[in-house]
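Note that one protein chain of the assembly has been removed; the remaining protein chains are unaltered in position.
Right, subunit A next:
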Amino acid sequence: MAQSILKYLEQNMDTYLQAIGEHLIISLLSLLLAAIIGIPLGILATQNQTLYKWVTTTFNTLRIIPSLAVLIFLIPFVGTGAKPAIIALVVLGIPPILLNTALAFYSIPEFMIETSMAMGMSDFQSFWKVKVPLAVPYMLTGIKTAMVEIIASATLAAYIGGGGVGNIIFTGLGLNRADLLFIGGITVAILSMLANVTMSWLEKYILKYKYANGDTK
């Protein structure tokens, strides 16, 4: 097994790296789109109580739908390839980002907003200087969750010709080769973990004020 893995990597390094590249591009593009859609919608959802409740319930329910179902459902509409894969991954990524953004803005203490207004900040200043920074911790949690889910699910993109590390796994399934399944599986796991570690590091860096204690001299 170990030998056949090494042999595969030796002979197909280009294919392997290309698969990783495709996987990352599909994932990051989906994450970016999910954030572009999810963050503003999440902020809008907190504009009033009823809307917040509705949006939260709706998206929590939507999360039950498996991404594979979305993928197959999309084929008649957008065909095969990377496009339906990205759409499915965006649909998968929006709920955690949207829900966490909504939660983030919803849980900003009222007195913080009041203080910023009382100091003479405009709505614009209060939003960017106070609300957004206070919302960032939860928002990052949402993006992290979405990222890990997207990277793991991007494997399925290969099922409809979207490329990525999933290709290696589906080839392994087709040829009944355990070594390929092993390479594919481990690679996706490593990518997910790396993404998680990167996000945690970013979180620590952005939120350094939370972890600061004692003297900073």
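One rule holds for everything that comes next: a residue touches a chain if its C-beta (ideal position, glycine included) is under 8 Å from a C-beta of that chain, and two chains touch if they have at least 3 such contacts; residues count from 1.
The definition used in the following text is that contacts and distances are computed from a predicted model.
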Item to check | Protein name (UniProt record) of the chain left out of view, among "3-oxoacyl-[acyl-carrier-protein] reductase", "Anti-sigma factor antagonist", "ABC-type quaternary amine transporter" or "4Fe-4S binding protein" | outcome: "ABC-type quaternary amine transporter"
Checklist entry - Of A:Q11, A:N48 or A:T115, which sits in contact with the chain we cannot see? => result A:T115
Item to check | Of A:L31, A:L71, A:V90 or A:V130, the one touching the omitted chain in the full complex | outcome: A:V130
Item to check | Footprint left on subunit A by the chain that the document does not show | outcome: 109, 111-112, 114-115, 117-122, 125, 129-130, 133-134, 136, 207, 209-210, 212-217
